[in-house]
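Removed from the display is one protein chain of the complex; every other protein chain stays in position.
For subunit A:
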Amino acid sequence: MLLDQFNFHYISGWTAVASWRWIANDENCGICRMPFDGCCPDCKLPGDDCPLVWGQCSHCFHIHCIVKWLNSQQVHQLCPMCRQEWKFKE
């Protein structure tokens, strides 16, 4: 690039915009059946207020949904989708 031969413009400031969404293996939460872009039925707002959690089986749910589900399980805590033992990822 011959800087002195041509006009020279450059960007000094940039306000970029990006949106974020959950990396989920499905459109909807398998427990409440609401979309992951939305929130669980107990919440008003999606996003940080109603986050998702992933199990080691790689299924994910609204955190409020899975916690409620696990509390309702008497003996073994199983993933409601694949019936494997539920363990939080990480």
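Convention: a residue touches a chain if its C-beta (ideal position, glycine included) is under 8 Å from a C-beta of that chain, and two chains touch if they have at least 3 such contacts; residues count from 1.
The rule we apply is simple: contacts and distances are computed from a predicted model.
**Q** Looking at UniProt, which of "Ubiquitin-like modifier-activating enzyme 5", "Cytoplasmic tRNA 2-thiolation protein 2", "Cullin-4A" or "peptide chain release factor N(5)-glutamine methyltransferase" names the chain we cannot see?
**A** Hidden chain, UniProt protein name: "Cullin-4A".
**Q** Residues of subunit A in contact with the chain that isn't shown?
**A** So the residues of subunit A touching the missing chain come out as 1, 6-23, 33-34, 37-39, 41, 44-48, 51-52, 54, 60.
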